[in-house]
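Encoded as structure tokens, the structure appears first; notes follow it.
Every protein chain but one is kept in place in this view of the complex.
Up next, chain A:
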Amino acid sequence: MATLSLRNLVKAYGTTEVLHSINLDVAEGEFIVLVGPSGCGKSTTLRMVAGLEEVTSGEIEIAGRIVNNLEPKDRDIAMVFQNYAIYPHMSVRKNIGFGLRTSKMPKPDKEARIDEVAAILGMTDLLNRRPAQLSGGQRQRVAIGRAMVRDPAVFLFDEPLSNLDAQLRTQMRLEIKKLHQRVGSTIVFVTHDQVEAMTMADRIVIMKDGHIQQVGTPQDVYQTPANMFVAQFIGAPSMNMLPGTVRDGRLNIASMTDIAFPFTAVDGYDITMGIRPDDLRIGGEGTPLFEATVSVLEPLGSETLVYADIGGHEVIARASGRTPPALGDRVTLVANPEEIHFFDTNTGEALR
């Protein structure tokens, strides 16, 4: 267990800067998830922490020690790779034990440690198998075991669930979270899947184009997104974004409706209104916002996603699964005023 700090961390390949001065402090025992679209620099950041990529400038500090120029093995970290990186020609026991190869622990202690880790991961019976005889989830567990056996200060996970099928992913997500609660180590987890980020993280770091967009708890980033990117990236289906203009303290959207605008702004200012499909309902209590025509229905069982047209803009709303509207219905979309987000259209920043 240890803290991890990134200070003004920059990565450049030649003249191309891919990571622009990242700052992040991870507390002891915290589960941090780096999330973002591909090419946002999340994996690069993780690999720099691991020591697999050189730091162009800035500092990485693990447990109060600057590790910029330390070899990966001296950083007291362990990493789980997307393709597991477990050796096909070695048994599970040897694979897990590989992390202890350089340790000066006596052999019986090493064996005991391997057994202990295998017990935690529930794979004592599998120790003598080859990776080829294991399922995807079991292989992933071997990779985690190899990381655990070293008892590192910081665990690094590089998209470890991407190669698993949807059901297994959900299951492993839970297992990793339980493991964290049990072992309590500091974890940095990289993923492109916002659901993984939301479900597992203590705090989420949302990245885009080599910049951190927002750092916060899952509730923070969901309820008070810092900008339009975060608002649309977190949450599924994506937040409805409706560009409009301010007139006389009210917001005109699609030249068909006006909404009380809680901020003072000059006339003609471009504002985007954001509202999550979860918060946009058909009828019921709340402020009526739009009149809309139902264009597509996606029944999900417990609820139905309603795609509705409001004067040229398509929005997604949610209706109950039992009484969905019919195609072509004219409906009133309502929402709680506190669930409505406003963004500056030009900068993308949230208005608070």
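By our rule, a residue touches a chain if its C-beta (ideal position, glycine included) is under 8 Å from a C-beta of that chain, and two chains touch if they have at least 3 such contacts; residues count from 1.
Methods note: contacts and distances are computed from a predicted model.
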Query - The complex's invisible chain, by UniProt name, from "Multiple sugar transport system permease protein", "Chemotaxis protein CheW", "Molybdopterin dehydrogenase" or "V-type ATP synthase beta chain" - result: "Multiple sugar transport system permease protein"
Report summary line: Filtering A:A27, A:A85, A:A236 or A:L327 for touch with the omitted chain leaves A:A85
Report summary line: By the document's definition of touch, the residue of A:V10, A:L52 or A:A265 touching the omitted chain is A:L52
Query raised in the report: Hey, which chain A residues sit against the chain that's not shown?
Result: 50-52, 71-74, 77-79, 81-83, 85, 87-90, 98-99, 101-102, 146, 150
